[in-house]
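Missing here is one protein chain; the remaining ones are kept as they sit in the complex.
This part shows chain A:
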Amino acid sequence: MGSLFRSETMCLAQLFLQSGTAYECLSALGEKGLVQFRDLNQNVSSFQRKFVGEVKRCEELERILAYLVQEINRADIPLPEGETSPPAPPLKQVLEMQEQLQKLEVELREVTKNKEKLRKNLLELIEYTHMLRVTKTFVKRNVEFEPTYEEFPPLENDSLLDYSCMQRLGAKLGFVSGLINQGKVEAFEKMLWRVCKGYTIVTYAELDEPLEDPETGEVIKWYVFLISFWGEQIGHKVKKICDCYHCHVYPYPNTAEERKEIQEGLNTRIQDLYTVLHKTEDYLRQVLCKAAESVYSHVIQVKKMKAIYHMLNMCSFDVTNKCLIAEVWCPEADLHELRRALEEGSRESGATIPSFMNTIPTKETPPTLIRTNKFTEGFQNIVDAYGVGSYREVNPALFTIITFPFLFAVMFGDFGHGFVMFLFALLLVLNENHPRLNQSQEIMRMFFNGRYILLLMGLFSVYTGLIYNDCFSKSVNLFGSGWSVSAMYSSSHTPAEQKKMGLWNDSVVRHNRVLQLDPSIPGVFQGPYPLGIDPIWNLATNRLTFLNSFKMKMSVILGIIHMTFGVILGIFNHLHFRKKFNIYLVSVPELLFMLCIFGYLIFMIVYKWLVYSAETSRVAPSILIEFINMFLFPASETNGLYSGQFNFGEILMTQVIHSIEYCLGCISNTASYLRLWALSLAHAQLSDVLWTMLVRVGLRVDTTYGVLLLLPVIALFAVLTIFILLIMEGLSAFLHAIRLHWVEFQNKFYVGAGTKFVPFSFRLLSSKFSDDVA
């Protein structure tokens, strides 16, 4: 496989696809995902392209499939997802498939329409029964009036109005009854009052069970109302108002017998409807179940087909119209695969003339392809997020694999925390084939995608944690400290000698709160601790001062090495692109500047570490002052700019600006690496705070209660460690590591102005249903 150091060499190839075989060839290419098509019809608008009719057909199929999926989902039938993805359908099958799907759609629409209609009918009947039941209580309330109604014979039902009328006191007494949506009751009543000026009596009651709207599936609360009114004019108006508020109006029975009769009729009809509805639903289910079996493969097939036609739309026709010409970018290493795919496609369609290809020279910049595996992918993504590499330039991802977790670990150095992170990442890596993890969402997905980065970050943090000798902010004494306190307290010397050498005696120990170990006294310092920081510093009050000096210097050294390495990688770029002068005039001066100033700084740091010992430490000069003086000294002798200095024109101008930018950049970048120190300090301090505020408090309580207290304290400690120290601090260290790579490291050599190689591959198509439904 291709290397990670540079992107692969690409070539521009011309494919000559015989018009009969083009579809099959592209299908074969799509399965392999080898090439990226170039759009040869850029100035042809989308609806004037060659295969727009076919694309339209695919869209029509997609529409039908989306409808099927929607209906299947609504019926709660599980959609089986195939393991293998079926190939794009052969052209001969497409028509068949289309007919089959269209037939299915028509059938389905008819059945669902019937079902909806039945359900609507059913709902109406149920509403009617409810209405009858509820209005009965209205009348019962006025039971003494009921005989009055019965004295008058009921009139014929008015054909225009669905309510019945009664003759009473010379005026017509009429009823309108029905159901109204809960939210509209108030406005309805108001309008009735305003329009009919009080010639109506409205009674209503809430329906105890809400009903489902068959069209939207919404559950709505209803009110049953009964309006009694006098006069026909008003009746017309009442009817119109009912229409306006979308009331469901049902005829109101005049007598108790009629009511009973209607009720019974309704009950039998409801029973009948239920049986019919069940039968329809069963049938619908059968149809849908059958459809559900093949719907997945159909969806995939149509998607592939549509993708193929989109690609074909990018091809141009040759003069004879017999042959489609496509221009593709293809990695050189895959050319023979490409040839094989074309042969396969031609063979499949049984064409007499095979499709073929040839490479053509080009001056255009090819897209960038860097092959990754599951391990390198995450690191490549970090680099790509900054910018996709220019074609064939050095790819920083290779080095990022080590430097990124390392710089992270410098900031996150604590081997307890590192180990927890390592375990978490290991868990993800070991279970990476678990389907739940693969389909996880949001933050978990982020962790999952970066599992190998996390793994390395954890491992490196264990290492730096050992160097810092930090485990949940406590030091571990593995090899025994190199410092001896007893040597300070020796009685073999005379009191005068003791005083001179600063040795301790009983009175000194008793009267001083802070005691100082002196390494220049023989026996006090027996040599360095074998690995990392001596654990005795954990007890020292000047621990921070010591660690700060150490970490600050370490940060500067690491940063300068990192940046110098970046400049050297720039030389590789110049060599590859044959820019000889860039080496002499850019890289070498850059290196010189970097090494002469900051390289010298490193030299001073190391020199001071080596040359000055405990005895001479008091006369050791400050590196900072020394370094600043180095700059200040020549500054007093400069005479400023001479006239006509910038007459060399623009080139000189940009060069000057670039060099100034580089020089200033170097200084600010070096300072930027001090974040390594700052974050590592912050992390150590924060974990220290957590320890002193929680566990130490828990440990100090006396033994009987302490045990009880310790349990919640440890639990809280664990939770806070995970959320604050691991996740929050981890994210912050991660961000800073990213910044150090993107800005400080990559600006030394990385252009990142490329475009990504996006092959025509069916694997990039989504294999989910959810896209179609949306």
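The rule is simple: a residue touches a chain if its C-beta (ideal position, glycine included) is under 8 Å from a C-beta of that chain, and two chains touch if they have at least 3 such contacts; residues count from 1.
Here, contacts and distances are computed from a predicted model.
Q: The chain that is not shown, which UniProt protein name from "Cardiotrophin-like cytokine factor 1", "FERM domain containing kindlin 3", "V-type proton ATPase subunit" or "Small ribosomal subunit protein mS29" does it carry?
A: Going by its UniProt entry, the chain not pictured is "V-type proton ATPase subunit".
Q: Looking at A:Phe47, A:Phe581 or A:Tyr705, which residue reaches the missing chain?
A: Per the contact definition at the top, the residue touching the missing chain is A:Phe47.
Q: Of A:Val111, A:Ile241 or A:Met488, which residue touches the hidden chain?
A: Residue touching the chain left out of view: A:Ile241.
Q: Would you mind spotting which of A:Arg74, A:Lys103, A:Lys190 or A:His576 touches the chain that isn't drawn?
A: Considering all chains, including the one not shown, the answer is A:Lys190.
Q: Considering the entire assembly, which residues of chain A contact the chain that has been omitted?
A: Answer for chain A: residues 45-48, 52, 56, 59, 63, 184, 187, 190-191, 194-195, 237, 240-241, 243-245 touch the chain left out.
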